[in-house]
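First comes the structure, then the notes that go with it.
Heads up, one of the protein chains got dropped from this complex, but the rest are sitting where they should.
By written order: A, B and C. Residues from 1 in each chain.
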Amino acid sequence: MNHIKSIHSPACQIGLFAILVQGCALLVRNSYYLFVLNIVGINIIVVIGLNLLMGYAGQISLGHAAFYAIGAYLSAILTVTYGFPAWPTLFLALIITAGVAYVIGIPIMRLEGHYLVMATLGFGIILYIVLIQWDDVTGGPSGFAGIEPLHIGSLTFDSDRRFCYLIWPCVLLTLWGSLNLVRSRVGRGLMALRSDELVASCTGVNTEGYKVKVFVLSAVLASLAGSLYAHYIGFVSPGTFSFFYSIQVVTMVIVGGLGSLWGSVLGAALLTVLPEFLGIFQTYNVLMYGLVLMVVLVFFPEGLLPGLWFALQKTHRKHR
Amino acid sequence: MTTPAQLWQFLLSGLTTGSIYALIAIGFSVIHNATGIVNFAQGEFVMLGAMTMITFSRDLGLPMPAAFAASVLAVAAIGIGLERGPLRNARSRVVLILVMITVGASIFIRGVSMIIWGKMPLSLPPFSGDTPISFLSAAVMPQSLWIFGITLCAVIILHYFFKHTMLGKAMRAVAANRRAARLSGISVDRIVFFSFALSSALGGMAGIIITPITTMSYDAGVMLGLKGFSAAVLGGYGSMAGAIIGGLTLGVLETAGAGLLSSHYKDAIAFLVLLFVLFFRPAGFFGMTKVQRL
Amino acid sequence: MKEGKVILECCGLRKRFGGLMVLNNISFQVPTGKITALIGPNGAGKTTVLNAITGVFPLDEGNILFKGHSLNGLKSFKVVECGIARTFQNVRIFPDMTVLDNVMVGCHAKTRSGFIDALLHLPAMRREETAIRQCSIEVIERLGISEKDTLAGSLSLVGQKKVEIARALASRPELLMLDEPASGLSGDETRQLAEALIEIGQEGITILLIEHDMNLVMGISDHVVVLNYGEKIADGPPESVQKNDRVLAAYLGC
Partner (left out) sequence: MKRLNRIMLFVAMSAVLGLSGPAGAAEPIKLGAFFDLSGPAAAIGTPTKLVAQMVVDQINKAGGINGRPLKLIIGDTEGNPTKAVMVAKKLIEVDKVVALIGPTRTGTGMAVKMKLLQKARVPTFMTVGGDPVIMEGKHGGKNFGSAKWVFKSPQRSSVAVKKILGFMEKRGIKRIAIATCADGFGRDGKRWLAKLAPKFGIEVVAEESFQPTDKDMTAQLAKIKATGPQAIVCWTIGPAGAIFAKNVKQLGITIPLYQCHGLPDPKYIELAGAASEGNIMPSTKLMAADQLPDSDPQKAVIRKFIHLYNDVYHYNRQFPINTHSGYAWDAIYMVANAMKKAGTDPAKLRDAIEQTKDYVGVSGIYTLSPKDHNGLGTDSMVIVQIRGGKWKLLE
């Protein structure tokens, strides 16, 4: 019993996962694979945040690229144009994103179903247009270049390997915090909210407040990922933050499994890496991507990780 | 300075695009009413309509009306395929999963179309010449009149269909209360089947009539689908009148935004208005807010 | 227990849905520490009264006082924080959560730890978590629920009803409102329920009971309020209400 419990504790799981990632990072010599690993890490942060919103609070956002963009562009503009120091800017960006998410979250989180989808989508598109049109500030469609890498003391995260040591602790921290969150009073409140909003409210859960707060939290995580992205690539342009990215992260959440944070890790990793493999199909790669997505959703609707887990249990039981 | 003539021009242009949005929005609503899902492949139906029309009329040399009918039927068949295939066989009935399956389907359809029709944009000749018609000091293309006419016909036929035919009434019954409809002997399966056929046919038709004005490419469906969805939401999701009003409003908003305020922020203006409408009327113009019963 | 005090007071409640007057000038009092029953034929407006008290929708007119403070305009979760818990007519538990988690949600009103505490796993939050768990297990054991780690949705109807009551009790309410707790239960089960309710009442929790089972109502309640078509037609001790002509008319339909 104790043994099982320790495996289920977030800290222990994360420790194991950290060792795994560290192992991968050490084994990989080629910086291309490190680059992919880093992008996977960035996506995981966004996807975990979104899963808290979708899988736990039961609210959809098709506009998360916008928060990703806010983080990235604030870090870019404030550090390059105004010469702010990088780390404080990153935290400032988180605070500003939280503010924006809070202000729009209050009216948006009152909406339901398709209206919520539309509102978040609309917000994403509006921000995307602003990024393109306000080119004196954002650099417009050609993008914004020249963002310096982050550094701590004399350690500059300018190579793929070094950035790996920055991004993955961030991923692990995000994961740790989120696992803590879902196994707490707040997490139970969120699950209750997803299950039955009215009853949750009559049981003492501040449903409206929770919805807005979890929206803010997921926006802040997307913003963090965005800032890290900007400092890593050194360049941001609207193309990265289009509607398609919003769709992509929602897809990652669902393929990984709604409400399964480890599933999100797998979903983000799989869908980031998959197109790299599909490259061998050349002109058929778009078609294959759609096909894989449909097959997974048709046959593993609970998500890939939980789905495989159930399937495994089933065969296990049969054999016994 | 904006003159009345300009305003009139903005209105006419807006109504043209708005009619297309309305047709797409109706498609969204029909599927929503039968199944409760947002069909993200709706935009792809629009693209497919245009593409099959190009194949039938240009490559196979069918006369226009025949090609029109054939391509609408072809798109309807694809819509049915989507429903009979992945959606029906999905192991989950959760709305969100089904919606994401349509996202997958739309990517798949895009991929296939890219291979069949290539990556270059294609066009269709206008149905009746391209000499602009001057109409009370505003200029419209004859094709715009076709768009108005066909949209109007579609709306009238649909109205008759939903009000006066057995199948149409059954569809309304399913939309109002799925379980009650099933209990009173309506085959919900058949309704879902027919809804997909109808909405994909409407989408395909929208694609055919707009292509002579705007051209079409394999990836143009996404944006049209998004606009149609926005129109449906603006009007009130699931409402027929809402879809039409929403579509026309969105079309006019866009041109008016570009003409009166700023062409740079045209789409942003349209979406901003949409957001404000949602904040003050959370269910669009004609939508009903759900009354929760304990 | 102080006799004669009033914990909840409804004054002139009015609510209209579209053209239908669901509550028409309803006033009644719930005495502290007693079991009060709210009865009436279907459609009389009983559940609407509960919804109005718990802030599910706003009233058109009227005032609800809980321990002398107005509940008007309070959100549902605030009402729970004041010390009012409720169950629902058709059992509404959180089916995809375990029994224990269901009950632990009920502790929300009396606990504080928020997002930051949870994210950072702060000691205060861990302490609170242990307390919540302990309190919930106590409630579960007291109601005789044996499977605390199974999914609540997989329990029998009786089990689910118990979970719902346990969830309500977990918020340590002063007033517990039960919406038809006996519907769908067998005679034996109803008797058990009656005993449990009396026991809860003896602990000093005031109960407001909506019920159709007249045996149960008349057997355990101290005070009965009768509604019909949104209007109050009788109010008093069970014996006197049973003899009231208007009540008889409403129930027998003559």
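Rule of thumb we're sticking to: contacts are C-beta pairs under 8 Å (C-beta built on N, C-alpha and C of every residue); 3 or more make two chains touch, one makes a residue touch a chain.
Predicted model only: the values in this text are computed from it and were never measured.
Engineer: The chain left out touches which of the shown chains?
Structural biologist: A, B
Engineer: Looking beyond the chains shown, say which of A:Pro107, A:Gly143 or A:Gly209 touches the absent one.
Structural biologist: A:Gly143
Engineer: Please identify which residue in B:Thr102, B:Ser217, B:Ser230 or B:Thr249 touches the non-displayed chain.
Structural biologist: For the chain that is not drawn, the touching residue is B:Ser217.
Engineer: Tell me which residue among A:Val182, A:Ile233, A:Ile247 or A:Ala269 touches the hidden chain in the full complex.
Structural biologist: A:Ile233
Engineer: Where does subunit A touch the missing chain, residue by residue?
Structural biologist: Here the touching residues of subunit A are 30-32, 35-36, 39, 80-81, 129, 132-133, 135, 139-147, 229, 232-235, 237-240, 244, 275-276, 279, 282-283, 285-286.
Engineer: Name, in rising order, the residues on subunit B that touch the hidden chain in the full complex.
Structural biologist: 1, 3, 6, 9-10, 13-14, 16-17, 20, 114, 118-123, 125, 130, 132, 134, 139-141, 210, 213-215, 217, 219-220, 223-224, 254-256, 258-259, 263-264, 266-267
Note that only the chains that are shown with their structure count from here on.
Engineer: So, comparing each chain's Cα centre against the centre of all protein Cα atoms, which one is closest?
Structural biologist: Closest to the centre of all protein C-alpha atoms: chain A.
Engineer: In whole angstrom, how far does the Cα centroid of subunit A sit from the Cα centroid of subunit B?
Structural biologist: Computed from C-alpha means, the inter-chain centre distance equals 32 Å.
Engineer: Between subunit B and subunit C, what is the gap in Å from one C-alpha centre to the other?
Structural biologist: 48
Engineer: Would you give the residues of subunit C that are in contact with at least 2 other chains, written as numbers and ranges?
Structural biologist: In subunit C, the residues touching two or more other chains are 56, 88, 92.
Engineer: Going by the contact rule already set, what residues in subunit A reach two or more other chains?
Structural biologist: 198
Engineer: Please name which positions on subunit C make contact with subunit A in the complex.
Structural biologist: 54, 56, 75-77, 79-81, 85-86, 88, 92-97, 101, 104-111, 113-115, 117-121, 125, 128-129, 132, 167-168, 171
Engineer: Enumerate the contact residues on subunit A facing subunit B in the complex.
Structural biologist: Touch list, subunit A to subunit B: 54, 60, 107, 110-115, 117-119, 121-123, 125-126, 129-130, 133, 198, 243, 247, 250-251, 254, 258, 283-291, 293-294, 297-302.
Engineer: Residues of subunit B touching subunit A in their complex?
Structural biologist: Within the complex, subunit B touches subunit A at residues 32, 38, 86, 89-92, 94, 96-97, 100-101, 103-112, 114-115, 222, 226, 229-230, 232-233, 237, 264-265, 267-268, 271-272, 274-275, 278-279, 282-284, 287, 290, 292, 294.
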